[in-house]
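I am attaching a structure below and will ask some questions about it afterwards.
Note that one protein chain is taken out, while the other chains of the complex remain in position.
Chain IDs A, B and C follow the sequence of writing; residue 1 opens each chain.
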Amino acid sequence: MQQMIRADIDALVAGIADGTRLAIPANYAGVAMAATAALIRRGVRDLHLVCVPTSGLQADMLIGAGAVASVESSAVTLDEFGTGPRFVEAVRRGSIRLMDATCPAIHAALQAAQKGLPFMPLRGIIGSDLLNHRSDWKVIDNPFAEGEPIVLLPAIAPDVALFHAPLADREGNVWIGRRRELLTMAQASARTLVSVERIQEESLLDDERWAAGTLPALYVEGIAEVRKGAWPVGLWDSYGADGRVLAAYARAARSDEGFAAFMTDFLESGAPAEAAE
Amino acid sequence: MQQMIRADIDALVAGIADGTRLAIPANYAGVAMAATAALIRRGVRDLHLVCVPTSGLQADMLIGAGAVASVESSAVTLDEFGTGPRFVEAVRRGSIRLMDATCPAIHAALQAAQKGLPFMPLRGIIGSDLLNHRSDWKVIDNPFAEGEPIVLLPAIAPDVALFHAPLADREGNVWIGRRRELLTMAQASARTLVSVERIQEESLLDDERWAAGTLPALYVEGIAEVRKGAWPVGLWDSYGADGRVLAAYARAARSDEGFAAFMTDFLESGAPAEAAE
Amino acid sequence: MTPCNERELLISVIAGLLDGCRHVAVGASSPVPGSAALLARHRTHGRLRVSILRSLRNNFFTNGGVELFDCAAQGRIDAFFLSGGQIDGAGNINLVGTGGYPQSEVRWSGSFGSAYLYFLVPRVILFREEHTRRVLVDKVDFISAPGTSPPNVPRRGGPYALVTNLALFEFDRARGRFALRSIHPGHGLEEVLDNTGFAFDRPEQVPPTPVPDEATLALLRGPIREEIAETYPEFAARAFAA
Partner (left out) sequence: MTPCNERELLISVIAGLLDGCRHVAVGASSPVPGSAALLARHRTHGRLRVSILRSLRNNFFTNGGVELFDCAAQGRIDAFFLSGGQIDGAGNINLVGTGGYPQSEVRWSGSFGSAYLYFLVPRVILFREEHTRRVLVDKVDFISAPGTSPPNVPRRGGPYALVTNLALFEFDRARGRFALRSIHPGHGLEEVLDNTGFAFDRPEQVPPTPVPDEATLALLRGPIREEIAETYPEFAARAFAA
């Protein structure tokens, strides 16, 4: 068994090179914000974000930090705090390549990669302007029903999947609970890096209840333990979003200067006060 | 919330009419054998079995009892006790329609129905004689790679999924653990009937550990409690297969008379001695 | 009892559109539709199933983010809610932005699942409180999801009604147009016409939207307020009259 546990969050993200096609989960599914801060501190560049199927603070900060070349997503949203302001600004300036999608299309394209398929079909979409701007999506005649069009989506196979979860064990198994899209992300990606709240000694596979919600170590390359690693985004079954910080970001990030000032504080503090041990 | 809990196993299978397209799981995934005995006692006819992705004693008994019109399966096997003897005999006589498949093709075709898709692509298969005998499977040129053939499988949407699980709750949620094909079966099927070892009062969705391995009540039409309901097949995480009974079946079922004699005993006893309360 | 406020009216209007449904799903950031679905559930004595995404107590999904979409594709979701930065008279919705694409002048979050669910959920209820010509336009700048489709495109879902702070419209799929069904108390036809950027059908006499009865108001201010507070505590604190 290889050594899974990384010394710290910087060591975890060391393997995310410039130009990586990076899969990240939605706000509700376990966002690796401490890892994102580490990536921004390191000055990563030219990321191709695959948001599964949307993103929020994570994508917006990476865009604002100039780390992003393209974004494939169904939305960039800070939920009740609105659309990601740095995303809006980057769109206006034309400084990122947009691959606007719809949620089930991203799920389906990752499932194609998970199954080693060149493509997956999907209902709907026809007549949406999304299709006009996605030259990689094709419409064919359904071979099982003459004259009936259907969309085919090419597989999305990210280089790295990066997310945050509540729990892992020393063998490298990660508890993902009901968040099955994390399994799809991990299996579709060449490599998977995970930050977790806690690493336990007992194997998650020893108890069938834990096992049912576990991403096996087979798909995991590295794990780092970071308390409150999703902050200020929330973590399912663990803690809610920090609305105060998100609201402050949404206000500040409307301007270049406001964003820069916010990020200086954010990258220095790194973690929420209450998470300090 | 509708009333999910059925009075007994006969009430559970009352909804499985002659001619039903019935999805059943493999030997290792939770086979509803008590329900199968109830179906045979009732004299069900013309079933179209969809084995996910194989079957054993269950399909073989139903075939021997004359309840089966067609079998879509990747194998009919009693594991170390060999191929299902009634299946072999029915093949020799030509008394059932065969739809020989390969395991991932059945998984994929059910996933198509789960996703409301007309078809799913699958790698492999090309050059296998399976393809020559499956006029419902198509080979197309991969629209994303010129001159490269790929198989398309039409969706399998069963009328009823029937399986056995260790645990359910009064709301109708069923614990399926790591056996995720049961979720696919249930979502792909119009209706799902489940026998369980035990029904508990507390909701399985109240604890995130249980929830991660739970098939929600939304997909379940009826549940009946039957102790040792998979016997003589085993149930994961609960009890092993009864090798003595399976060996006796494999011997007896080689002849019509032996099968008839075995079934008389089996249908009368209904459940293993040690399961009697 | 204190008279019904605007939010309570909207909740009651939407609940009325859910009659006969077996399963209603409610997306993120949707407190009014969520409250309406819970009200409809109360009226069916719990038979109506309500899935509120992000809720713990009212979320029965266990298969990750894809389950909502699979469930809709299986025909197991009867009603869902969508909104739009722009909504046009043909039922097209725009969640992407205005002023060009990809370099939009005004950019919104994105299309989410609209381009899929609009095809698969029989009753999609469009809900947007702001009723202005900025929102309700003749033609959207970007079609996130189209209101109707040619007959060869498989589609069982689509717009069913449009609810704003002024009025209730129903969508006529055969004609591909909205029809004004009722105008909320305190508002008039001129106001609706002035503030709607698209043409729509209407009866000679447009009736007022019925206000919720006392029993409904008691439900809203009691159990519904409590239930929605799990997912939307701030909304529950201020949306309902005392």
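To be clear about the criterion, a contact is a pair of C-beta atoms (placed from the backbone, for glycine too) under 8 Å apart; a residue touches a chain by one contact, two chains touch by 3 or more.
Keep in mind that this is a model prediction, so the values were computed, not measured.
J.: Please identify which of the visible chains the hidden chain touches across the whole complex.
T.: A, B
J.: Which residue among A:Gly82, A:Pro143 or A:Pro216 touches the omitted chain?
T.: A:Pro216
J.: Kindly state which of the options B:Ile9, B:Leu49, B:Leu167 or B:Leu182 is in contact with the chain not pictured.
T.: Once the missing chain is taken into account, the touching residue is B:Leu182.
J.: Which is it among B:Ala14, B:Ala69, B:Cys103 or B:Val245 that touches the chain not included here?
T.: Result: among the candidates, B:Cys103 touches the missing chain.
J.: What residues on subunit A make contact with the chain left out of this view?
T.: Touch set of subunit A with respect to the missing chain: 1-2, 113-117, 173, 183, 187-188, 205, 211-219.
J.: What does the interface between subunit B and the hidden chain look like in terms of residue numbers?
T.: Listed in rising order, the touching residues are 26, 28-29, 52-54, 73-77, 79-80, 82-84, 87-88, 91-94, 97-98, 100-105, 107, 111, 122-130, 133, 147-150, 178-184.
Everything that follows uses one rule, which is that only the chains that are shown with their structure count from here on.
J.: If I average the CA coordinates per chain, which chain comes out farthest from subunit B?
T.: For subunit B, the chain whose C-alpha mean is farthest off is C.
J.: With chain centres taken as the means of their Cα atoms, state the distance from subunit B to subunit C in Å.
T.: Once rounded, the distance between the two centres reads 40 Å.
J.: For subunit A and subunit B, let me know how many angstrom lie between their CA-based centres, rounded off.
T.: 37
J.: Listing for subunit B: what residues touch at least two other chains?
T.: Expected reply: 115-117, 211-213.
J.: Give me the residues of subunit C that touch two or more other chains.
T.: 61-63, 69, 73, 120
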